[in-house]
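With one protein chain withheld, the remaining protein chains of the complex are depicted in position.
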Amino acid sequence: MNLRVWLLLLGAVAIMSFAAMVLVVVPAALLTEVKPSPGLEPYTASEASGRGVYIREGCMYCHSQQVRDTTITTDEARGWGRPSVPGDYVYDAPHQLGTMRTGPDLMNVGARLPDRRWQLLHLYQPRAVVPWSIMPSFPYLFEVKAQAGPDDEVVTVPPAWAPESGVVVAGPEAVALVDYLLSLDHTQPLAPTEATPRAR
Amino acid sequence: MFASSLAVVLLTLAALLGAIVAFAWAWRKGHFHVDARAATLPFDDHDQRVARPWETPSQARERVQAHGPPLPPGPGEWGGA
Partner (left out) sequence: MTPPESPPAGTAERSALDFAGREPALLCFVTAVFWLLVGSIFGDLASLKFQFPDWLADSGALTFGRLRTAHLNAMIYGWSSLAMLGVSCWLIPRLVRQPLAWPRLAVGGAMIWNIGLLSGVPGLLAGATDGLEWLELDWRFSDPWLVLGGAMVGGALLRTVLGSKVEHLYVSVWYTAAAFVWFPILFVIGNLRVYTGVESAAVNWFYGHNALGFWLTAINLGAIYYLLPKVLGRPIHSYQLSLVGFWAFAFFYSLNGMHHLVGGPIPTWMITTSIVASGMMVIPVGAVAVNHHMTMVGRFGALRYSPTLRFVVLGAISYTAVSLQGIFTAFVEVNRVTHFTQWTIAHSHVGVYAFVTLTLFGSIYYILPRLVEREWPSASLIRWHFWLSLGGIAAYVLALIVGGVLQGMALLDPARPFEESVTVTLPWLAVRTVAGLVLTAGHLVFAWHIALMLSRHLRRERRLPPWHEAQPRLYEESG
């Protein structure tokens, strides 16, 4: 009797090991050779901490970071950049590829929307710049001060959204998050061999 | 070369055929013909005999013939009030 149970459990483990071999171990071995895409730099300290804020606030649940293959989607025609390749992600752990586009793809948001002031205001109150937006506002990443200090990044808020008195100043986390968003630029063209890495 | 849908569908059909052949072979060799009594493991005598009010007269007769005189169902016999 117990032999049957052991056979069942062994078979179960064997099948799962096979799948893990095919989809985890072999790819891990193959993907060690991936080189960073041209122009891709490691994150600076501020960008890395901004990435932490991006992860913490769950931006991934509405924004993807992958431009899909042009043969099946129109991502590129929408102006979101060239299709993404493994080399674009070598400095990312954990990945933030995402599964949802309630908001637009952010793979190249730094190239598409490079204005810091726009980004800060958009985080403080998305509807101040994009009236139809349903993105959450993140006022808790900002401070309202009576007067801005010398090193403060002031956010120019339209009167409809501005606090009754004082100025809105970006907190350190908002600054880091914008640094991270502006670093998202994977628009440099790939060398011809790298352009089709998935043919390997 | 992103796997085009057609290639994937054809490959799937081929693999499907292979798997069906393999399963059919294993079935015919009797690898799945475990003792049919395993299928009745959830039941005890009470389960088999208790009368099901939704069964047709012929289904109920079958039950009586196979398992003996019917037992009355208790409260909550079928799960839930």
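Read from first to last, the chains carry the letters A and B; within each, the first residue is number 1.
Quick note on the criterion: contacts are C-beta pairs under 8 Å (C-beta built on N, C-alpha and C of every residue); 3 or more make two chains touch, one makes a residue touch a chain.
These numbers come from a predicted model, not from an experiment.
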### Query
Considering the entire assembly, which residues of chain A contact the chain that has been omitted?
1-2, 4-5, 8-9, 11-13, 15-16, 18-20, 22-24, 27-28, 30-31, 34, 55-62, 64, 66, 68-69, 72-74, 77-78, 83-86, 88-104, 125-127, 132-140, 197-200
#### Entry: Residue ranges of chain B at the interface with the undisplayed chain
1-5, 7-9, 11-12, 15-16, 19-20, 23, 27, 32-48, 50-57, 59-60, 62-63, 66-67, 70-81
